[in-house]
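A single protein chain has been omitted from the complex, and every remaining protein chain is retained in its original position.
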Amino acid sequence: MKNPVFICGLPGIGLVGKLAAEHIIKEAKGALVAVLYSPSFPHHVIMRKNGTMRMLKNKFFLVRNNGRDILILVGDVQAMTPEAQYEITGKILDYIQPKGCREIITLGGYGTGKIIPAPRVLGSAISKKFVACYKKYGVIFGETKGAIIGAAGLIPMLARLRGMKAVCLMGETHGAYADPKSAQSIVLILNKILGLNVGIGKLEERAKASERFMKNIEDEAKKQMNYLSKGDDLSYIR
Amino acid sequence: MKNPVFICGLPGIGLVGKLAAEHIIKEAKGALVAVLYSPSFPHHVIMRKNGTMRMLKNKFFLVRNNGRDILILVGDVQAMTPEAQYEITGKILDYIQPKGCREIITLGGYGTGKIIPAPRVLGSAISKKFVACYKKYGVIFGETKGAIIGAAGLIPMLARLRGMKAVCLMGETHGAYADPKSAQSIVLILNKILGLNVGIGKLEERAKASERFMKNIEDEAKKQMNYLSKGDDLSYIR
Amino acid sequence: MKNPVFICGLPGIGLVGKLAAEHIIKEAKGALVAVLYSPSFPHHVIMRKNGTMRMLKNKFFLVRNNGRDILILVGDVQAMTPEAQYEITGKILDYIQPKGCREIITLGGYGTGKIIPAPRVLGSAISKKFVACYKKYGVIFGETKGAIIGAAGLIPMLARLRGMKAVCLMGETHGAYADPKSAQSIVLILNKILGLNVGIGKLEERAKASERFMKNIEDEAKKQMNYLSKGDDLSYIR
Partner (left out) sequence: MKNPVFICGLPGIGLVGKLAAEHIIKEAKGALVAVLYSPSFPHHVIMRKNGTMRMLKNKFFLVRNNGRDILILVGDVQAMTPEAQYEITGKILDYIQPKGCREIITLGGYGTGKIIPAPRVLGSAISKKFVACYKKYGVIFGETKGAIIGAAGLIPMLARLRGMKAVCLMGETHGAYADPKSAQSIVLILNKILGLNVGIGKLEERAKASERFMKNIEDEAKKQMNYLSKGDDLSYIR
């Protein structure tokens, strides 16, 4: 690979990171290069319309770019315990590091509880020296508070221990719904950072499909879960 | 064994899979061939009417068929964490694979929230190429949505990594009660798939006994659990 | 040791097993022979009136009897996950088996939700062949339903795999409060089974002290826990 950069867009607030990453993969015709399964993902399998099932997973795609290669991680789910999050983050870094990745950009949403017409892209870097690198592309630093939950924060921090460069980019978002507008802001900034030329026209439409898809799965999974538990704490039937 | 097929009927929605599998074992005079215990099953033991206790367990039965042997897994319970579900599924496959099993059929219920007079059997296969194999017996594919929770989905998907053929058959069911009608549909389809000739006359009666038994155990276990916790989150007495 | 029998009286329904076991230790002047700690016990330490603290623990006492030695396990707490219950049960059996223990009697309460003036002792054995051994002493078999939760059931069942003889004796009890009457019934039966001559006069008084002690610790621990959590699900302060 040519000096690859690693982009992570796993599910999170407003689905912002996931929508942006999936959109880039589609637009830039990314190729699937690896799949990550974990026994710490929920023990569910997803049923597809074509009569088949598939596991919950995370997927690595490779986008060949003129300037440099882009390795993008997207997925259905993140692990649910601290121990599993740490373990999986370690595995992800073990995978990308030998490929020559020296820079990591994780994507996410920053929930504000407000509807924001022109969502900005907020950043948080693993070290002060990297702030300027992204600021020049329009990322705003120093306006986020609190915690980044899950992979979007843990991957950069653990990458830091390996001497990598890393930042988390968060699109402002209401938080209560999937937000393609916020994902568009992310894509536009990534265009600049990575020298990409990804259009954002189809993002809204794709986001709707993606949100519908996720919501569908979750609603249906919840429905089947309810049939199993029936409000009981103790049930031998799982 | 003669080209064995593996059937899994663990507890789940409407007890459909468990009822169908147990009924076949009884009708076809299956022989107990192995027992599976796990420290990830609830730390309860079941008290029997004859004054003895027994552990929660899963059991493998062998049904000798003219065409091919049938290995059937039934049980009291499934594990409650993703990690344990993955581990136990691995152990199950480790057990059946060296016996020559190349085909897996897991059984379950598909909750609809409606009372269904003539429940259909819905299917989800691990790969498109297996859809046709079961469609011809009347299994309906492509009408299920959402997730299969637990062993009925995880066993087929992990079997896929071992190059096996696998499908999950789900009887339509309301979801709120044990459903022998749905289990009957499953049995009738399995008769066709496996060349069996299992009558369904006694299923309703057996289902009632089985449901009563399960409900009894669960109610009583819940009763004793309540005496232990008394609504407190913190209790040194477990 | 002289053909030792192992008695287990850990906390459970109505504190019946714990009260009976502790009473016998006191009356028969049992000597502390081993202590069991576990990282799966709650991460609390108990503060004593004399200004010192101590860990939550289980303790083994030895009662020298004319007929045969008696090894008695009592304690503050049981582990809270299935995996930990299995692990600790294994350790307990690893400890008692090389000492020559071939017989195990676990003690507990059987919750009925009713106040019972003359509580009977109900039994559940690991095998039909052991039912008669205890029936002759007045233990009633076949009247319990549902599940035994925790060590009182798991120790006998795992002992079974080691070829030992084991039974669980349960004193009938309301379930909502510590019940010395039920513990007295247990002690009287154990007197017969073990050829002991333990008086039950002081049990009520001891039970009151023991219940007060347990309740005190639990109430105070709960109080401090509440200060920590303040009804929040997320708190960095534990």
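In this document, chain identifiers A, B and C correspond to the written order of the chains, with residue numbering beginning at 1 in each.
Just so it is clear, a residue touches a chain if its C-beta (ideal position, glycine included) is under 8 Å from a C-beta of that chain, and two chains touch if they have at least 3 such contacts.
Predicted model only: the values in this text are computed from it and were never measured.
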item: Contact set of the excluded chain (shown chains only); value: A, C
item: Identified contact with the non-displayed chain, of A:39, A:123 or A:171; value: A:123
item: Contact partner of the left-out chain, one of C:32, C:45 or C:161; value: C:45
item: Chain not shown, touching residues in chain A; value: 11-15, 42, 56, 76-83, 85-87, 109-111, 113, 123-128, 131, 141-142, 144-150, 153-154, 156-157, 168, 175-176, 214, 217-218, 221-222, 225
item: Contacts of chain C with the absent chain, listed as residue ranges; value: 39-55, 80, 216-217, 219-221, 223-228, 230, 232-238
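Going forward, only the chains that are shown with their structure count from here on.
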item: Joint neighbours of chain B and chain A, given as chain labels; value: none
item: Intercentroid distance (Cα basis), chain C paired with chain B, Å; value: 36
item: CA centroid of chain A to CA centroid of chain C, Å; value: 50
item: Contacts with two or more other chains, residues of chain C listed in rising order; value: none
